[in-house]
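Only one protein chain is missing from this complex, and each of the others stays in its spot.
A and B are the chain letters, set down in written order, and residue numbers restart from 1 in every chain.
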Amino acid sequence: MPTTATAASAFADVTTSNSALRRFLHGLPGVDAVGLEARAASLGTRSIKTTAKAYAIDLAISMIDLTTLEGADTPGKVRALAAKAVNPDPTDRTTPTTAAVCVYPDMVATAKAVLNGTDVKVASVATAFPAGRAALPVKLADTRDAVAAGADEIDMVIDRGAFLAGHYLEVFEQIAAVKAECGDKARLKVIFETGELSTYDNIRRASWLGMMAGADFIKTSTGKVAVNATPANTLLMLEAVRDFRAQTGVQIGVKPAGGIRNTKEAIKFLVLVNETVGADWLDNHWFRFGASSLLNDLLMQRQKLATGRYSGPDYVTVD
Amino acid sequence: MSDVTRLGVFKTYKLYVGGKFPRSESGRVYEVTDSKGKWLANAPLSSRKDARDAVVAARKAFGGWSGATAYNRGQILYRIAEMLEGRREQFVREVADAEGLSKSKAAAVVDAAIDRWVWYAGWTDKIGQVVGGANPVAGPFFNLSTPEPTGVVTVLAPQESSFLGLVSVIAPVIATGNTVVVIASEKSPLPALSLGEVLATSDLPGGVVNVLSGRTAEIAPSLAAHQDVNAIDLTGADEALAKELEIAAADNLKRVLRPQPGDFSEAPGTHRLTAFLETKTVWHPTGSLGASGSAY
Partner (left out) sequence: MTFEYAPAPESRSVVDIAPSYGLFIDGEFTEAADGKVFKTVSPSTEEVLAEVAQAGAEDVDRAVKAARRAFEKWSALPGSERAKYLFRIARIIQERSRELAVLETLDNGKPIKETRDADLPLVAAHFFYYAGWADKLDHAGYGADPRPLGVAGQVIPWNFPLLMLAWKIAPALATGNTVVLKPAETTPLSALFFADICRQAGLPKGVVNILPGYGETGAALVEHPDVNKVAFTGSTAVGKAIARQVAGTRKKVTLELGGKGANIVFDDAPIDQAVEGIVTGIFFNQGQVCCAGSRLLVQESIHDELLDSLKRRLSTLRLGDPLDKNTDIGAINSAEQLARITALTEQGEAEGAERWSPACELPTSGYWFAPTLFTNVTQAHTIARDEIFGPVLSVLTFRTPDEAVAKANNSQYGLSAGIWTEKGSRILAVANKLRAGVVWANTFNKFDPTSPFGGYKESGFGREGGRHGLEAYLDV
């Protein structure tokens, strides 16, 4: 598979100036909102039962970036969360681990200490999360700290103000600079905060902008605004990574984050993946859920499938 | 010289096809007499080939006429009324001869016919609002129905009411943007042929109205069967001919207006306007302002 460097060079001509980049992004096919939402809703009617449901639940658990991003986060809280990521259901050791835990940069070392020697990655938000309102050197320092503390993945936010003002090249260069800070130590997830970009056309443009600038993942949201991941905006981003790979050969991951709270919703997202980009993305290297409460619902559903009884909140851990 | 009466100049009555005044390609004519049997003129005895040429002319004119603004069509229909008003005396004489009416009764008929053009001139830019409109569908879609002209319409003009009847059947058809091939009253075609001269000087594009004279039963079957005719008004057909033509019209599913009892001096209503309209319904998604579903 070609590296992202070749993807970047494939678009060298359109990233020479803001106007060239603008022409490219505005030349992408438009999105009809009603049609997009209808397609997402239609895939949402898939009925996933029995063996398919068992497969989907385990897959979903394995794709979770188990997240805590609170002002009140403490080392104790982060350690407990990391322990849960490694061992989500103490009553059933066949339960897969989550993909990662996702924390603020200052908690990376704490998480890393618990997760060393496991398959669970540490992801850190960075670049003045969640608003992204800081000078570039601050954002880069934020990133550098997290990587130095052992973060395997960096979840950066774009400057939505710059994007909405049409300063696409500025956004592009910031992503590229953060990518450079990640080097080959950390994979970069680029958060668009789709709820603030507002239109689907903007989400498609942001997706391409992020991918061209070197994102390893494109991610919907911070979880901190009113509208976060939706089936429609995730479908749109899946279409973007599908088209990007068709054009460049480079595969990019997708991470819906925020608002996905139960098994039924998570499975709908997996159906979107399955029927839009297919099996190549049905792996936690390429698809993640940014979530916290989702995990316990998946675990309860998993117990129900195993035992035939409905489970309850007392039979999953509160961390 | 005072004891020599001036010899009048006869008019050669000709067809009106594609904005021109041809004789029948067949070279045939037939005698037209007044109600008492007195010779009035020789009228062209149209052939099927004349009918075919008329359809070609009507089809050619359809795009422009149906695409003209409704306001423009209204202006032209009103212009027809103006031109007729100026030639009122001629039509009073022709209608009196054709239908055996007194001069005052014929004048009333001609006046009514002129007023009918005015009535339909006003309809061109209103019928769309009356019969079309937005449909409140249960979903995020804009949905609008608009009437559109059916296309090329063959009209068998009424046999008895040679002028008011004629105007009453062709004006509503062209008001909405259709084009017409009309077969004039067989017995009394002269007012119809003269009307062609009025239409030619009223800014009406050539081919929008095409006037044929001759034997209805000879010309109509080929028009009823013609695959490039979209509709047929059977007003001028008797029961047996109407049935035969309706059967022929089924070959390409022409819209058929069957002969209906009625008096052309009465208020016309809108049914002749709507008889040759199609309804087109266009859907388009509306959607939300933004993907976030929020509103400012």
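In the analysis below, a residue touches a chain if its C-beta (ideal position, glycine included) is under 8 Å from a C-beta of that chain, and two chains touch if they have at least 3 such contacts.
Keep in mind it's a predicted model, so treat the numbers as computed, not measured.
Q: Which chains here would be touched by the one that got left out?
A: In the entire complex, chains touched by the missing one are A, B.
Q: Have a look at A:T15, A:T68, A:T248 or A:N274 and name the one touching the chain we're not showing.
A: Candidates A:T15, A:T68, A:T248 or A:N274; residue touching the omitted chain: A:N274.
Q: From the listed residues A:R22, A:R46, A:R79 or A:K224, report the one that touches the chain absent from this view.
A: Of the candidates A:R22, A:R46, A:R79 or A:K224, A:R46 is in touch with the missing chain.
Q: Using the touch rule from the top, list residues of chain B that touch the missing partner.
A: Residues 130-131, 133, 135-139, 141, 143, 145, 150, 230, 239, 242-243, 246-247, 249-253, 255-256, 258, 271, 278-285 of chain B touch the chain that is not shown.
Q: When the complex is taken as a whole, what residues of chain A touch the one chain not shown?
A: 29-32, 34-36, 38-39, 45-53, 55-56, 59, 239, 246, 270-271, 274-275, 279, 282
As a convention for this text, only the chains that are shown with their structure count from here on.
Q: State, to the nearest whole Å, the distance from the C-alpha centre of chain A to the C-alpha centre of chain B.
A: Here chain A and chain B have centroids separated by 68 Å.
Q: Mind pulling up the chain B residues that touch chain A in the complex?
A: 140-141, 285-294
Q: Hey, which residues of chain A end up touching chain B in the complex?
A: 32-35, 37, 194-200, 202-203, 226-227, 230, 232-233
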